[in-house]
Every structure is written in C-alpha cells, then in structure tokens.
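Shown here: the complex without one of its protein chains, the others still in place.
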Amino acid sequence: MEDALTLDTLAKSAADMAMSIDTIWVLVTAALVFFMQAGFAFVEAGFTRAKNTVNILYKNLMDFAVGSIVFWAIGFSLMFGANTAGGFMGSPSLFNFDIWKGGIPEEAFLIFQTVFAATAATIVSGAMAERTEFKTYLVYSLIISLLIYPISGHWTWGGGWLASMETPFHDFAGSTVVHMVGGLIALTGAIALGPRIGKYSGKRANAIPGHNIPYGALGVFILWLGWFGFNPGSQLAASGSANATAISHIFVTTNLAGAAGAISALLISWIRFGKPSLSFALNGVLAGLVAITAGCDLVSDLGAIIIGTIAGVVLVYAVTFIDNVLHIDDPVGAVSVHGVCGALGTILVGFFAQGSGLFYGGGTAQLVSQLIGVGSTAIWALATGFVLFKVLKATIGLRVPKRIEEEGLDIYEHGESAYN
Amino acid sequence: MEDALTLDTLAKSAADMAMSIDTIWVLVTAALVFFMQAGFAFVEAGFTRAKNTVNILYKNLMDFAVGSIVFWAIGFSLMFGANTAGGFMGSPSLFNFDIWKGGIPEEAFLIFQTVFAATAATIVSGAMAERTEFKTYLVYSLIISLLIYPISGHWTWGGGWLASMETPFHDFAGSTVVHMVGGLIALTGAIALGPRIGKYSGKRANAIPGHNIPYGALGVFILWLGWFGFNPGSQLAASGSANATAISHIFVTTNLAGAAGAISALLISWIRFGKPSLSFALNGVLAGLVAITAGCDLVSDLGAIIIGTIAGVVLVYAVTFIDNVLHIDDPVGAVSVHGVCGALGTILVGFFAQGSGLFYGGGTAQLVSQLIGVGSTAIWALATGFVLFKVLKATIGLRVPKRIEEEGLDIYEHGESAYN
Amino acid sequence: MEDALTLDTLAKSAADMAMSIDTIWVLVTAALVFFMQAGFAFVEAGFTRAKNTVNILYKNLMDFAVGSIVFWAIGFSLMFGANTAGGFMGSPSLFNFDIWKGGIPEEAFLIFQTVFAATAATIVSGAMAERTEFKTYLVYSLIISLLIYPISGHWTWGGGWLASMETPFHDFAGSTVVHMVGGLIALTGAIALGPRIGKYSGKRANAIPGHNIPYGALGVFILWLGWFGFNPGSQLAASGSANATAISHIFVTTNLAGAAGAISALLISWIRFGKPSLSFALNGVLAGLVAITAGCDLVSDLGAIIIGTIAGVVLVYAVTFIDNVLHIDDPVGAVSVHGVCGALGTILVGFFAQGSGLFYGGGTAQLVSQLIGVGSTAIWALATGFVLFKVLKATIGLRVPKRIEEEGLDIYEHGESAYN
Amino acid sequence: MKKIEAIIRKTKFEEVREALLDAGIEFFSFWDVRGAGQTREGRMYRGVVYDTSIIERTLLSIIVRDKNVEKTVLAIMKAARTGEIGDGKIFISSIDESYRIRTGEFGDESLYIKGKEE
Amino acid sequence: MKKIEAIIRKTKFEEVREALLDAGIEFFSFWDVRGAGQTREGRMYRGVVYDTSIIERTLLSIIVRDKNVEKTVLAIMKAARTGEIGDGKIFISSIDESYRIRTGEFGDESLYIKGKEE
Partner (left out) sequence: MKKIEAIIRKTKFEEVREALLDAGIEFFSFWDVRGAGQTREGRMYRGVVYDTSIIERTLLSIIVRDKNVEKTVLAIMKAARTGEIGDGKIFISSIDESYRIRTGEFGDESLYIKGKEE
C-alpha cells in the first residue's frame, strides 16, 4: 500500500484482503476441527470402562500425532497430487504442498486437510477399544493416514475419478470421504478383533456400560462445536457475498441436522425401550451431523432437519442390529454413527440436493453418482481395512492376551491407571 | 473481480469484503456461544448430585436441540418480524428469515440468535435440577424458545416498544433479554417445584454439595470463553475501524468484569464464611460476566471492573438470601447469577454508560429507561413463567415422585447411570 | 463509504478492512489463548491428588482474575511503555494503552497481552501444587503479572534492550518470555517450598500419581488448541498475503512440533521404562509446543519436527533428573516442560532459523543473541523468583501446616471437597 | 462388644445418622456398597437391558458395648424403614477386642470418651 | 447364621454372581476393595516405578443360614478360580443376629423370603 495508488494496486490489495479473509476462516475452522480430537477422545473414554481409559486416550492422542506427520510427509501428495493411475491417486512426493493451488496459502490448506485426515483415523479407535494392542494401533493409524484415507480422498477431493464423472460425486465435507471411510475400517477392525470378553453369552448381547457418561456428553458437545469448523470450513473461503452466504447456510443446516438427530434418537429410544436414553441421544447428535456433512451446502434447512431425523432413527436401529443381530462388538457405536450414517447422508444428497436432487426435480443423475461414490469408497475402505488387519493380526498381533484384557490395558500395557 | 476495474466495482468488492468480515465474526462468535451449552451442562452437572447427572446433561442437550428447531421455525419471526400488536411482538411467519435485513447474510444472523435463545432456555434447568420430570422439561424448553424469549426479546432487539422509547432501553448483549429472562423463569420454576427432599429442615437450610466441583470449574472456564463470543459477537460487525475498536473494547470490559466478579466473590465469601469458597468464586465470575453484558459496549474499563465487583458481592448475598431466607431451592444458583445480576447489570448501565449514564453527567433518562426495560421484562418473565409452570403442573405434572427423586432420576427416568 | 468514491476513500476503506481482519485475528486467537487457562487448570488438577483439587483449580482461576486486573492497571505499561532505565523496562503509567501503537486497536493488543501474561503466571501453580498457602499464592500471582513478567517481557517485546541488540533476540511467541519465565519461577517456588510430604524417602523418589489422568489429557488437548492461538496469533496480523502465509506456516510448524514431541516422548519412555507412558506423552506434546514457540515463524516444517522431537526427548530426561537426582518436587513437571524446553526451543532458533540460523549458513550471530536472551531472562526469573519466595516465606508464610497438607488443602483451606 | 453392620438405602443415611446421634451413638464408619436383593432396577445401555439387582446402599459398621446394642438396632430400624422392598438388613456379631490407636486404650474403654459418658 | 466374605477378582464378579444365583443365593452385598497379596503389578508414574501389590478386588459379603454355607462356598470357589496367583480368599465367621429392616423379622427368617423357599 506504499505504492502509488492506482486501480490496479487497489484491486491487488482487495485480492489480498480476500485471501486473508479466506485464510483466517480456514485456520480458525481448522482449529475447531482439531479440537474434535478431544471430542472423540472423551466420547470413547466415557463409553468404555475405567480400566482402559489411559489406553483409549493414548490412542486418540497418538493417532493425531502420527497422522499429522505422515500426512504432511506423503499423504497430502497422494491426495492432492496430480492424477496418476487414471485418477486413482495423486502422484506421491515428499512434503510437497505447492502441488495444490487455491485461494489460500498452501500450508493453510495443508493443516485443514491434516485435521480431516486425523478425524478419519481416530474414528476407528472407538470400535476397537478395550482389546487392541497399542503398538498395532500405532501401525494401523500410520497406514490409514499415509495411504488408505488419502487415496480414496483423492477420488473425490483431489480431482480423481469420482470428481471427474459427468455428474460429479458430491460429498461436500466428507460424510463418505472422512466418516464412512473411518466407520467402515472400524467395522473391519471390530470384526478382525472379535468381541470383548463377556460381551456375548451365546446369542445374548450383554451390556458393558461406559464408565463415565459425562465424558461422553462433553465429547459430543466438543464434536458439535468442531463440526462448525468441519462443515463451514470446507467451503475453504469466506470472502465475497456468495461465500459468506454459503458458510452461513452451512452453519444453519449443520446445526439443524444435529438437533434433529438428537430429537429423533431420543424419541425412538423412548418408544422402543420405554425410557429416553442419553447415550442414544448423544449418538443421535453425531448421526445427524455425520449425515448432513455431505450435503450441508446443497440442502435446504428443512432438508437438513429431515436428513438429521432420518439419521437419528437409523442410528438407533443400526446400533442394536450390529450388536444384537450381527454380534459385532463396537463399544462406542462408531460403525453405526460414522459408517452407516455417513453412507446414508451421502446418498440422501441425491434426493435432497436443491437443484440436482430427485425431490427437487433433478432426476436420478446425482443419486446415481452418489451411489457410485459411496459404493466404490465403501469397497475400498472395507477391502483395505480387511487386508490391513489380516496382515497385522498375522504379524505383530492384534489383540491383547486374555489376562490383560480382563484386568485392563491401562496397567498392563501402560503401567498407569486413569484414576488414583 | 473479473469485470472491468472501475471505482464502482472496487467499491462493490470492498463492501463485499466488509460483509465477509462481519460474517466470519458473527459465525465464529456464534460457535463460541454454542459452546456455552457445554459450559452450562457442566456447571449444572458438577453442582448437583451424581445420581441425577445423566438427567441434567440430557436436559441441557435437549433444550438446545429443541430450541434450535422451534426458534428456527417460528421463534425467530416473533422476535425479528415487523412490529405487531404495538411493538409487543414480531409478526409470526414460518421459517422466514428475510424479514430481517442487515449487513450479514440472514442465516448468519439466525444462527447467532439461535444460540442466544438456547442460552436463555438452558439457564432454567439448573434451578429446577434433581426433581423435574423430563418430559415436562422438554415442553417447557419448547415454549420458552418458541414464545416467551422471542416476544420479550422483540421489545428490545426486534425493534419493539422498548427499543422505540425516546431514550431506548440499552441491553447490548442481553443481561436482561437473555440472562434475566432465563433467571426469572428459573425462579418461577424453582418455586413451582418446591425444594428438593432434605434441602430444608424447618428453618434450617441444609447443604447438598455438588458431586464434582471440577466439572463446575470446567463449565465456568467454557462459559467465560463463550462470553468472548456472546458480548463482542453482539456487535454483529467487525469491519471498519469503529467496529474493530468496539469489539476490542467489549472484549476487555467483558474480561475485566468477569475477573473482578471472581475476586470480589472470593473476598466476600472469605470474610463472611471464614474460608475462600471456590463455588462462590466460580459463580462470581458468572455474576460479573452476566452483569457486564448489558453495558459492555458503553462502560469504561474501570466501569467494567466496578460493575463486576458489585455483581460478585451481590451474588454471594443473593445466593444465601434466596437459600436461607426465602427457602427457594436453586441448586446451582441460577436465579442469583442470571436473574439478580442480569437485572443489576442492566440497571447499572444507567449509571456507568459513558455519555448517557448518571455518573457521566448524562442525567437520569437512561437510568429510567433501564428501569422500565428491566421492570417490564421481569414482569413478563415472571408472569409467563408462573402461568407456564402452573399449567404444566396441573396437566402433565412437574415433579417426579418422591421415590424417584430419592433414588435418583438417572436410573428411574433414563435407565442409565452416569458412572459405572 | 458514503463519501464520494475516490481512490483515496477506497484506499482508506481498504486500510480499514485490513485493520478489521487483523483485529478479528487477534481477538479470536486471544480467546483461544484464554482457554489455555482451562487447559492448565485441568492438567494440574489431573496430575495431583483428589484432596487438593479444589485448591489447584482455585489457584488457576484466581491467577487469571488477579493477573487480568493488575496487568491492565500497570503491568501493560511496564511492558510496552517507552523505554526507561536503558531499555530495562517501560515507563509505568496507570491503565494507559495508547502508549502502544500498531495496526490494531490498542485494546485488542491489550487483551492479547493479558492472556499471555496470565499464561506465564499460571504455569507456576503446577510446580507448587498440593502444599502452598492460598493467600501466598494470590500475592505471588499478583507480583508476577504486575512486575516480573512485564519487565523481562519489555526487554524482548517492548522494544527493550534485547530487542535493540544488533542481532535482536528472537522469541516469536514466548518460549522464553512466557514459558521459561514461568517455568523458572516455578523452579524457585518448588525449591523454596520443599517437596511434598512423602515424596522422597532418603534418596528414593516415590511416585505420587495424579488422581485423574483424563483431566490431564483434556487439559493437554485444550492447551494444544490454545497454542493455535498462542503462536499464529502472535503475528498480530492476518491481512495481506505475507501475513496470511506467515500465520498458515506458523500453524503448521506448531502442530508438527507438538506431534513430534508426543511421538518422541512416547518412544523414549517406552525404551527407558519398558512401557509407553501416557503422562510422558502428554508432557511431550507440551514440550514440543513450548519449544517451537520461539521460532515457529522462522523454522521450516522439518525444523519444527526436529525441534519437537528433541524437546520430547529432553523432557523425559529433565523430569526424571529433576525428580530423581535433584529431588525437586514438581508435581506436574512444569519446570521441565516450560523452563527447560522453553530455554531449549529458544536456543534452537539459533540453529534452525531459516536464514539466520547456524544450520542455514547464518553464522553464530543469532545463536549468540539467543543465548544472551535466554541467559539474561533466566537470571531475571530465577533472581526475582528467589527473592519473592524468600520474602513471602519470611512474611505471610509459604507452606501450609503439615496436618493440612496431609489431610488435603481442599477441606482445611476452602471447606469444600472436590468430589461428594 | 458387638459389631453392628447395617445395610441401608443411601438416601436414608442422614436420617439414620441423626437417629444414632440421638441414641448417643457417635462413633461409626460407613461406606458405599452395592447390594443384590429383592429389588430390581432395570437399567439399559444402548438398547441392551441389563437386569440388575444391583442397588446402591450404604453399609454402616458400628462397634458398640453390649449394653448399647439394642438401642442402636432400634434407632436404625426406625430411621431406615420405608416399608418398601429394599430397606436393608442389620447384622450383629461379636468383637473380641478393640483398641483406640491414639491412646492405646482397649476393651470397652476404647469405645467411649471418658468423662463424656459415665 | 454365618457371614461369608469372599475377596475375588473384579473381573470374576459376574460369573460368581451367576453361580450364586444358581445355588439359590440371591442376597448379598459387595464393594470394591484393594488387596495386598502375592500378585504384584508394576505401575509407573512419570518414570518412578511404584512397586505395588495393590490390586483391585471385589469383596462379597453374604450372610446365610448355616445350612447354606457349604453350597455358597463351593459356588464361589468354582466360579472365581482361575488357578493363577491372586484368585482371592473366602472367610467365614459367625453372626449372632440378623434383622430385616423392612419387616422387623429377625433370625433365620430375615434371610429368606417366606413362601419363596420352604
């Protein structure tokens, strides 16, 4: 601004301001998304037993730490590098971020993507809680942030094949890319591990109540807060009236879907089980938030409420189905919340997207793209998760010995107890 | 910016940038205010007994969820619709937000107002803790967000009659509109319910200590953080040097008042009771923050400290007076913190407002307006609260049966216990 | 913008927008730094015993409250007033903030500096936990925020002598100015107090495990979040592409160093003690964050990882050395985390600063300046801390009586217990 | 000397304590226990009901001189009764010896304060 | 009447409870204790190992009629055993008297439900 004033210098400085505004927005929302790590840690710690609390907190801490480094080192390039292998992945390169070009500094984009990658990784720990070897978990979390998440992420967000379809697959903030991927890998992990000792007696599922429901509630409040970074931040811009209007709308749809999810899970659990269950309502919030994530930019406010409501209902049935019928032991409901509702929300975009959605006269093109995106990403997550845990099981071992599981991982694996 | 560069396109883009800046500001502060829900939840959970923890967390979660939806559906229009009934309320309309015009997208304004409405609603749960029927609470929270709060809110913030007085009633961020309304409805609720079993033996008040003071402290830290959204966000703008200076000033006055409230409550409780009490200091912070909310934009830094100090002192006396003399059982002190200090802080604007305040030679006009605003809003809150709880008591019932209250609401109402 | 449009009015409004952007940035990051108070409170509460929980929370609350007021009243002027006494301190003046001139409103700068001052103050409580008189702590915290911190802060950030050296001492966000000062005063406090009863039996150090590790983890997550305000906020500006790029880079280096600290502390504790210890990994995060704070703007991403890694390793050795060899009882490891790693990180700037650092061919000039800065500030902190605690010990007394220490400070000093 | 162990509802603790004080019994210890008995409270966790008869109770352990057994039992009986299932039990057993750590007193003497009571 | 106190692994509680139910023992109280015994679990806090023999156990306190002592002990023995050090102990002592607070019943009668069992 020390140059002579001309229209051009002013335009330049206006462009600079726009970039600053976008950068602030992305960084602040990245900080909120980072905080979701604490949210996940407390949801998972609260919904498991006291004897494994140190372990679960540790896993949540380390998957972020490890993920931050490996995503920075290579993962980012796999996700955002130039298409290679026909849009299957980005070209790998070592800590190289100028492969990406956009309206904000590349490191702002990097940190935003890093906290997203870490979210996908951390979802898994909940489903595998209370029985997984610590060192195996470290290896798993390295591989998801390094390879699994970036590659399928590339398909949708890195300009890969899903983004290049005629009607591109629409997953605005990651119902599928982040949550479903995390949730389905969680599923393969939970299956590979088998249920916790005492979880099933024959055909009967036993309750293993979480040790501290307030931690669970704290976690959900933090996650809800974080989602106000997750979804509106994914706009990656705030400058100009179009962006400002968009992020405001996304804020509202996100909030309404979470609220609707809480209400419908409350009502359904009340009707089905005779009492309104807090643990279901808390999961209902998350279900609504996960489901709205794909279409938070395109659906109307009312659409958001409907999507959240559906997600809350489906959540309750998914949890009990997976537990009572499939007998897959997912201590915190990660598979239902992130896997099932992630897929659900993404598909519902095909119905509720204003303009392209079926209910808005947009025909089935979008819906088909959504199904292709969900389906292909699901196959990827399931297949890689399956192989990964198979290999880990055969090599370094997946599950702690019976005695350690019974007495608690905290003391035997870490030599520390959570409460003294 | 792809148009030809002219002064006009540049001015347009500058206006756009200003709008973006304001939008970011409002959305970020809305997120902080949202997080106050977690703060309230933990203050209330910490200051009540372990056997009702699931219940109190649940109420805090659901009043936000329910409030979000009904405020969106109708409440907003009652608050910000065109004056009707002589400025008594806004014209109701269904999910209609373009009734409001301002410098930011209407949905940004909507979400900011939603989290405010939810704050008023959630205050009440603390005073009614440990003995209220869950379903009745849901109905109550629906009605406050749908009707009670929006209507009196309209008077001050919606262009209603209090805003149209010659010297308009000044309640910048809601000492009265939000906190006092919540606090006085809480009062009517606590009276309608009667005290918890065992709270009073004849004339003697018994202590029923909260089960987890760290939760209370966490809650207060979160609320303090949230207040940095609540007050500075209420400027609804950050662009231009006047706004930037204003929000900076509000940040400082807010912080100083909270700090002063903590110190004075600490000292008074130390002097009165021989020991410095953390629970009072925590409430003192909130007292200072509530009190400064009305005038945070107008008072000087020193004024803020004085207001905070007064609030801290008054808080301690209000709590013990309500408990020991009035024998109204308010487990978390919501009536004192929000009701008493909300009214107090609003009235003190009449003294401390730079320019219009009595102490600044502004005469009594502002003070009179403040008294009118506080008085009329108080009557509204007390009257509607009284009727509401009367009706609820006569119809679906207000209080849980004795046995359930004794054994705890968690197990009997929700079938879940907080700690396992 | 109602004036006639000219290049000049547009330029003026562009400058205004820049100021707004910077102000938003500083205020939002100030809010995040404020939240670090909750982080410290919970780290310290978690890593000490349940019988002193009210006390430690109380101290964390009050040092912020007291610090806010005294830093506002005088501290700020000592730190940012015009050089006096040859750059030794700023000229004192009462609540006077226009002594500082910059691109943002002076009160935005004030609040940002206030939360920093409070951080330095609050570090000390952890090292002095479980045995310090409450009233003495209040006096201590008043003096650090009023005098000790502002004066040495002036040297580096207020234009004092360290900032005026030929190669100015570089401490971007306060590894030395904030953390090392806090950590070394903590050291003098811990020495002046002596160890907790039962901490050492002759030459043997006994473990006194913290009572709630989840609180410790929550605190660390909150602190990590806060650091995204602490470091990027210290840029004090976000407008223009240079600033936007800078804050993005700082975000990334901060995160990478924290992550690396966690990983290296995990590995070292695993190797040294046979089991991966969560309490060390949590401290490792903080060690990495403290260490990167001085150079987060200048070092490369890889440099940040290396600095974080070194800090994590040093942390583990520092904790055990101070405990087992020096027999100084620092319950939460504040001296190691903030004192040792603060000094370390500042010195490492002399090696890793891109441009001026030794490893980048910048010669030793920067390194020498770093050593001078660290050395002189360390002497100041140690000397004033030593005198302060000596005087407090001789006058109002430093340590609670044996009986109170044994039975817990909560009940005897505050009449409240944390859990009921 | 007898040991009286009373398992009572948690919610009745304050009343029992006052009744004991009124009866002149000032010394006792107590802690939280869980009890399996006739009362059943259905709990549910994420849709899985877990039948549990597990109820929070307080156990009072009171060592008294033989002459005080009766009034202690009566005091508890009266204060702890609600008449509904789950009121709890009182068990009495013999104590061979008792010591006061502070003074080394033993036997009956260790159970009351000289001077305060004859 | 006898009091049976069993100190068992926390993790064996569910099994023991079911074994007791199967043996017809429906009434008991229990709480968490810590035990010093032969098992040692090394804990470490910030690099300082604290040798601790302190293990979490559950203590069951069951008052039964004399005729039920044997089956109770056998049930616990079977359900609580893992064969590894630290399985715990069972102690039996005499109870002089027992009262049911709700009804005032005492003696053996207070220990079972009339009608349910002969």
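Each chain gets a letter, A, B, C, D and E, in the order it is written, and its residues are counted from 1.
Keep this in mind: contacts are C-beta pairs under 8 Å (C-beta built on N, C-alpha and C of every residue); 3 or more make two chains touch, one makes a residue touch a chain.
Given the structure is predicted, the values throughout are model-derived calculations rather than measurements.
Taking the complete complex into account, the chain left out of view touches B, C, D, E.
Among E:19, E:48 or E:80, only E:80 touches the chain left out of the display.
Touch with the hidden chain on the side of subunit E covers residues 2, 6-8, 31-38, 53, 57, 59, 73, 76-77, 80-94. Take subunit D: the residues that touch the chain left off the picture are 1, 3, 17, 26-31, 61, 63, 93-102, 104, 110, 113. Residues touching the missing chain, restricted to subunit C, are 198, 403, 406-407, 411-412, 415-417 (touch as defined at the top).
Criterion: only the chains that are shown with their structure count from here on.
Path length between subunit A and subunit E in the touching-chain graph (shortest route): 1. Any chain bridging subunit A and subunit B, meaning touching each of them, is among C, D; the list is complete.
Counting C-beta pairs in contact, the pair that comes out ahead of the other among B-D and A-D is A-D.
Where the sister copies subunit D and subunit E meet, the same residue numbers recur on both sides for under half of the interface positions.
Between the CA-based centres of subunit C and subunit D the separation comes to 51 Å, rounded to the whole angstrom. Shared contact sites, meaning residues of subunit B that touch two or more other chains, fall at 7, 10, 14, 17, 21, 24, 28, 212, 218, 415-417. Among all residues of subunit E, those that touch two or more other chains are 43-45, 49.
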